[in-house]
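To start, the structure itself, in structure tokens.
A single protein chain has been omitted from the complex, and every remaining protein chain is retained in its original position.
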Amino acid sequence: MSKKFSIMILFVCVVMTLLSVPVLAEDEVFQVAMVMPSKINDYSFSQSMYEALKVLQSEVGEENFEIVYSEDMFNVADAREAIRDYADMGFDLVIAHGSQYGTSIQEIAPDYPETAFAWGNGTDFFGLDNVSVYQARAEQGGYVFGQIAAAVSENGKLGVCGPVESGDAKTYIDGFKNGAAEAGAEVSVTYTSSFSDVSLMSAAAETHMDEGAMVLTGTSQSIPGAVSVVKERDGVWLGVQWDTIPLAPENVLVSLVYDWTPILNEIITKMTEGIYGGAAYDLTFENGGLQILWNTENLEIDQELIDMADDLAQKIVDGEIEPLPAG
Amino acid sequence: MNNLFSAATIFGIIGMAIRLAMPYLYAGLGELFNQTAGCFNLGVEGIMMMGAFSAFYVVYQTGNLFLGIAAAAVIGLFMGLIMSLISVTFKAAQGISGIGLTMFGVGLSSLLFKTLLQGTVQSVAGFAPLKIPVLGDIPFIGETFFQNNLMVYLAYCLIPVCSVVLYKTTLGLKIRSVGQNPQAADTLGVSVIKIRYLCVCIGGVLAGIAGATFSIANINMFQEKMTNGTGYIAVALVYFSGWKPKGVLFGALLFSFVNALQLRMQVLGINIPSDVAMMLPYILTIITLVFVQGRDAPAALSVPYERSEN
Partner (left out) sequence: MLLKIRSFMQKTFDAILPIFATLLALIIGIFMLKSLGKNPLDAYQALFEGAFGSQRAIIQTVIKATPLLLVGIGVCIAFRGGVVNIGGEGQIIMGALASAAVALYLPIPSRLIMIPLCLLTAMAAGAVWGGIPGFLKARMGVNEILTTVMMNSIAVYFSNFLLRGPMIDPHEIEMGTRAAQTAQMPEYTWLTRLAPPTQLNTGTILAVILAFFAFVLLWRTTIGYRIRAVGFNSAASKYAGIKVPIYQAMAMILSGAFSGLAGGIELFGVQHRVLENISANYGFNGIVTALFGNLHPIGTIPAAVLFGGLMVGGNKMQRSVQVHSAFIDTLLGLVVLFVVAAKIFSTNRSKRRAKNE
């Protein structure tokens, strides 16, 4: 017993000693930290931002642009600590990629004037000159996709597998419903009330298809469940937030991709000029943040359809179409 | 809106309930073995996730579905061994070791997914629907009951098998006696430890397969945390069942039916808040439980066995 005990104590001592070896200091590079409630590969909101950062990184080289992230920060208290800690560690730009992080940014940002913060989908920058806020105008894409879906549907029945009735999922769906209704299609929506319930998502898609809707859309990291059903039963899927084409190359007609690079570029360019925030950005068709990515590689798509979508997007840009119904 | 009562819709709901019940059946029957022998395994969720991942990974690499199921079963067995080691040999508090096993299994499956598949969601060709000749051609009924995939049929075949094993064989008698009165069973020469190990391992294998049904017999892809609490519901269903295989069947079907029904109601545009609809299966399970009375748990459930002479 005593022998075992002393071995254990020795081990503890060794571990403790090793733990106190200092880490090496960091080099001078542009450092970005991203805090998100889901994961970098969620096929939706978080992935769109992470991939945009990757694009920027590949432009300037990995040695000049460092990206770190905290996933699964659905607990706001944890996220808050992560945001503060990144700022403390001297990151140049801290991205709080979740609408629930607003209060945290509001409280932390004033303590770190040398750090730029970005908050999305956020509502305002609280008058702070080191906070930028960005938001996806999902309803614009929703409207166009509603029209596209109505055009490709043979029986005028569309299904939406929304996970939740909140955030930009909700605004997308509202836009989609409006667009579809104006094109004379009938939309039914299911909510599974969970971002992660893949199984129920697939059951929801199956139910839509049982009731005759062959053209489906939806958001969140649980959509692979729905896409797999669409693939199996040979329906049509319209992806949102990130490119869903790899999930079902034969069935995903089009994806609405959030491309944050223009906005990120602007934020970073301004930072080099010494402006750390105080601005709000909208991801829209106009600034190229909302992109319609057609699956032309695997499917033959009618050019008329593509033109129609471009035309609608242009009309939204020109203000001729209101994506959301009045009131 | 008005066609909720059309034949197609009703059979559609039933058909979906039958498919949705599948993982609950495997996991629930596995847990039934655990509990009948007096072991309470709350780690089902973790075992399921490991089963889901291993089955997916093997199928992704080899394309062989049966190897996938076998992999899930082996991993389930291994997780079952860990559980029995901790709860039978080390006599640990079972509820908590189950929670630990769940954390471990869910975490490790995500970690493996990130490492081995770079965290990319990909799909495989899973079990295809298997139409039973003649019966499958009957309108509505055929489509609902006889055009499912192999794993669905197997799940339902497992119920009579479990009934027979637990209630008609010597092994079943031993299992039940170990769960009711381990001291007496021990005196009669039944090895309590061996029986418990066996049952927890059977439970592990079935939970592993339950996980596999997600990734290769239903959705045919892998996503982190995809079982989403199914394991906990499966454990709850065993209590619901009154420790009878057909009770598990009834519970699983009821739960799945209400889920299928609420989804259908949403699609048909019947106006209830979706979150309220989502609550229905849970509320209904509790209510049913209140009205179904007279259930006796195995007397030694979740009590680690100690030989009194030492």
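The first chain written gets the first letter, and so on, giving A and B; residue counts start at 1 in each chain.
Note that in this section contacts are C-beta pairs under 8 Å (C-beta built on N, C-alpha and C of every residue); 3 or more make two chains touch, one makes a residue touch a chain.
This structure is a prediction, so every number in the text was calculated from the model and none was measured.
Within the whole complex, the absent chain has one touching residue among A:Thr115, A:Ser193 or A:Thr244, and that is A:Ser193. Check A:Tyr86, A:Phe145 or A:Tyr258 against the missing chain and you find that the one touching it is A:Tyr86.
Across the entire complex, the residue among A:Gln57, A:Gln100, A:Asn265 or A:Asn287 in touch with the chain not shown is A:Gln100.
When you scan A:Asp111, A:Asp234 or A:Asp302 for touch with the missing chain, the hit is A:Asp111. The hidden chain makes contact, of the residues B:Leu108, B:Ile141 or B:Val165, with B:Leu108.
Within chain B, the residues in touch with the undisplayed chain are 42, 46, 82, 85-86, 90-93, 95-97, 99-108, 110-111, 114-115, 224, 229, 232-233, 235-236, 239-240, 273, 275-276, 278-279, 282-283, 285-286, 289-290, 293, 295, 297. Residues of chain A that touch the chain left out of the display are 8, 11-12, 15, 18-21, 23, 33, 68-72, 74-78, 80-82, 85-86, 89, 99-100, 102-103, 107-108, 111, 121-124, 135, 139, 164-168, 170-171, 193.
Convention: only the chains that are shown with their structure count from here on.
Separation between the centroids of chain A and chain B, computed from CA atoms only, is 34 Å. For chain B in complex with chain A, the touching residues are 8-9, 12, 16, 20, 23, 119-123, 214, 218-221, 223-228, 230, 259-260, 263-264, 266-269, 274-275, 278. Chain A meets chain B in the complex at residues 39-41, 43, 159, 165, 188-194, 196-200, 202-204, 206-208, 210-211, 213, 221-222, 224-225, 228-229, 231-232, 246-248.
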